[in-house]
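Report on one structure; see the data block that follows.
The complex is shown incomplete by one protein chain, all other protein chains being positioned as in the whole.
Chain IDs A and B follow the sequence of writing; residue 1 opens each chain.
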Amino acid sequence: MRSSTPRLAGVALVTIAGLVLVGCSSKAPSASSTGTSGALTIQPLVQIDKAGKEVKSQAGGTAANPAGDGKATCASTTTIAMAGALTGANAALGINIANGVKLAIKQHNDANKDCQVQFKGFDTEGDPAKAPAVATQIINDANVIGLIGPAFSGETKATGAAFHDAGLLSLTASATNPALTTNGWNNFFRGLANDAVQGPSVAAYMVNTAGFKKVCVVKDDSDYGVGLAQQITTGLGSAADASCALSVKTGDKDFSSAVQSIKSAAPDAIFYSGYYAEAAPFVAQLRTGGVTATFVSADGTNDPQFVKQAGSASKGALLSCPCGPAPADFEKAYEAAFNVSSGVYSVEAYDLATIVLKAIDGGAKDRASVVNFVKGYSGDGLARHYQWDSTGELSSALIWIYQVK
Amino acid sequence: MTTTRIAETAPTAPPAPHLGAGDRLRLWWSALPRPYQWGIGVPFIALLAALPILRPPILTTQGTDFGGVLAQFGMYALLAIGLNVVVGQAGLLDLGYVGFYAIGAYTVGLLTSPDSPWNQTDTWLSRHWAWVFALPIAIAVTAVSGLILGTPTLRLRGDYLAIVTLGFGEIVRLLADNLQNITGGGRGLSGIAFPLVGQTPTRTKGVFSAGNTHLPLNFGTWWYWVSLALIIVVLLFVGNLERSRVGRAWVAIREDEDAAEIMGVPTFKFKLWAFLIGASIGGLSGVLYAGQVQFVSPPTFNVINSMLFLCAVIVGGQGNKLGVILGAFIIVYLPNFFLGRSDLFGIPIDGNAIADYKYLFFGLALMTLMIFRPQGLFPARQKLLSYGREVYVVARRAALAAAGRLPAADEDGAR
Partner (left out) sequence: MLASFDIGALGHSFWALTISGLTYGSIYALVAVGYTLVYGVLRLINFAHSEIFMLGMFGQYAALMMFGFAPQGDAYDMGVAQTLMYLGLAMIGGMVVSGAAAVGLERVAYRPLRRRGAPALVFLITAIGASFVLQEFVHFVLPKLTNNTLGGLNAQQPIRLVSPSTQFTIFGATVTNVDIAIVVSALALAFATDRFINGTKFGRGIRSVAQDPVTATLMGVSRERVIMLTFLIGGVLAGAAALLYTLRVPNGIIYNGGFILGIKAFCAAVLGGIGNLRGALLGGLLLGVMEMYGQTVFGNEWRDVVAFVVLVLVLMFRPTGILGESLGRARA
């Protein structure tokens, strides 16, 4: 009896080893496969304002470079913190942001020998329950001069008051809940357009420019999905068909019943309010279910993973984002540094970190002066022009519409 | 074959003449008179309460605030005590315990959040004390929910009960997610009331607000103290129950339900009591959560957390109410210990990566524990529930006498 145990454990081991081997040996074809699916990418289509009208992207302005003039001096303990989900189920977004920040700091430090800024990533797991304790830690770390984050709206809600009381700059690259800037937190700035801008802009674009008469709004159960769907539905007005407004769950992979409802409703377009993990199988199943209506979604879906997962079904999908397209140089540097392609909000995080680095290079030594610097900042980044109004919203928040081509 | 025999006989081997350290401690403690126990217990508790002030160097977490971690431990400890009543004492496997936690938290949320349609803080509940008033209401609601779940399902046994409770836990979470007009769905309920006390110019919202980040008496420390106080109250309550007729009935049900029934124990009634009490304690912990985080949303209450609570109970030792508190400490503290740590005793480590693997480690720990120590790290010992102390005094005297007379300690002496 005993002798058979190692044998069987061996079988299991061999199987696992087999899996591993397969993974390793197939490295080459999968690398070439990015070429085949690379036929489809998310390409910028048009920049729009709140009425859904096209706005030409401003030419001339050169994006701020974190490297600066190379002569900056600062204390070697100066730290930029980042708070968000770095582990757990929501880590993808947090890692995108952390990497963007890291890249900016790296470029800065490489150029400025006398100003080596430190990076500290604080993990909240995206959990509002854990965020306040993390916030306490950040606030009591005297070296932290500015914060990129928190990443999600829920944890921002839970920690905003604490950062405000501490006077620590809180510059978010991704929290899009409109209510966050209504709390009077004068240390809080949002580096992208909020849902209340994105929703109406995209809705106006769908009705006025694209000419959709009937739209099914499908939302997931996340804070982001529910909030954005509300904005979109209001913005669409009579074009939003209540009879095919559906809710799905984060984590769902099978949408057969939703596909049936949408098929019988026969809309011009479907707006999906949620993340790419669900949007990809959803659009794939819509297409195989025979629904040809245009698939529209927002920044949660605007990720290379969406195209990878959905394949040819993603063709023609319109994806909005308050984020600008990542320039080729940035993408190259990002991939060289982290061995993955950049994702949603990486560019924003990079831009925002650059602004904080500019503040440091400009001689800001305490938290208050960094906040003041950002308050008065006006300049171009890779994604857009950055300038904030008194509430901490971008003064001109434009939305980009992308298309999968 | 030889190894098999050793494995089989080991647990039933006669008690070794010299007891393990844990048993010695237990015997010594049980034999102490009540005042002595208090005399030792009170300073010990004071030491525990002082932990967030002392912040011992290595123990203090680096990636997150130590006080906050202790506050979270407080909630988990309460959950573990409550779940221990159900799983450890009455032997009913409950995989949906998180449902009660959710009901407790959501009751406070629904009563005091401005986002809720049933917000009462503008009418008869004052904003200052709304949390305190909502506490008993929430406990009552959870107790009733325990009754509602327990009445139909407690006729099931073993694995079946486990799966039904798992289903119940998920249904609670899905209801919170789906009933958007009431619970806010995925947006959750924010702005939940917390006790507004100790307001000063630097602590504008009082000591319990998440905005109180002034070390060492930050919000985490204060909530940790509140949970410590509640833990003591609950422990006294559960301890007394354990020694009462109810506790004896639970043990009987756990050991052999059929035999208990035949011996005249109304098993259904006592199982229901266990469920109800367990649920109330879970609800209490939920109330703490709502007050501390001031925000509730459905993903907090998923099945994985249910499993984590169970981990705490199993790792700590089912049936041992102090053991499960240590179990809760391990579950909460260990991942946070590694979080953001870049070196440990001079050895460079990537703490965040280790924290990432926490479920892997929990899983491995559960599996190894079940093979080598299924009773948990700090197992419960069967003990006399009535006239306990008198017997222990005698037993200890006898053991000491035997040890004194017979240093070689033969088996009769120890028995």
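The rule is short, and it goes like this: a contact is a pair of C-beta atoms (placed from the backbone, for glycine too) under 8 Å apart; a residue touches a chain by one contact, two chains touch by 3 or more.
Because the structure is predicted, anything quoted here is derived from the model rather than measured.
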Exercise for review: Name every shown chain in contact with the chain that has been left out of the document.
Suggested key: A, B
Study note, to complete from the structure: Contact with the hidden chain, among B:65, B:170 or B:242, goes to B:170
Revision key, fill the gap. Per the whole complex, from A:246, A:298 or A:319 the residue touching the absent chain is A:246
Study note, to complete from the structure: Considering the complete complex, of A:53, A:120 or A:308, the missing chain is touched by A:308
Exercise for review: From the listed residues A:256, A:292 or A:390, report the one that touches the chain absent from this view.
Suggested key: A:256
Check your understanding: Touching the missing chain, which residues of chain B?
Key -> 4, 7-8, 11, 91, 93, 152-153, 156-160, 162-164, 166-168, 170-171, 174-175, 177-182, 307, 310, 314, 356-357, 359-360, 362-367, 370-371, 374
Exercise for review: By the contact definition given up top, give the residues of chain A that touch the hidden chain.
Suggested key: 1, 5, 8-9, 11-12, 14-15, 18-20, 22-27, 29-30, 32-33, 36-37, 39-40, 89, 91-92, 221, 246-249, 251, 253-258, 260-261, 263-264, 277, 280-281, 284-285, 288, 290, 305, 307-312, 314
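Throughout what follows, only the chains that are shown with their structure count from here on.
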Check your understanding: How many angstrom lie between the CA centroids of chain A and chain B, rounded to a whole number?
Key -> 38
Check your understanding: Where on chain B does chain A make contact in their complex?
Key -> 3, 61-65, 67-69, 71-72, 177-178, 180, 185-188, 190, 202, 204-205, 209-213, 215, 218-220, 289, 292-295, 297-298, 300, 339-340, 352, 355-356
Check your understanding: Mind pulling up the chain A residues that touch chain B in the complex?
Key -> 2, 86-88, 120-123, 127-130, 132-137, 139-140, 154, 157-159, 161-162, 164-166, 220-223, 225-227, 247, 249-250
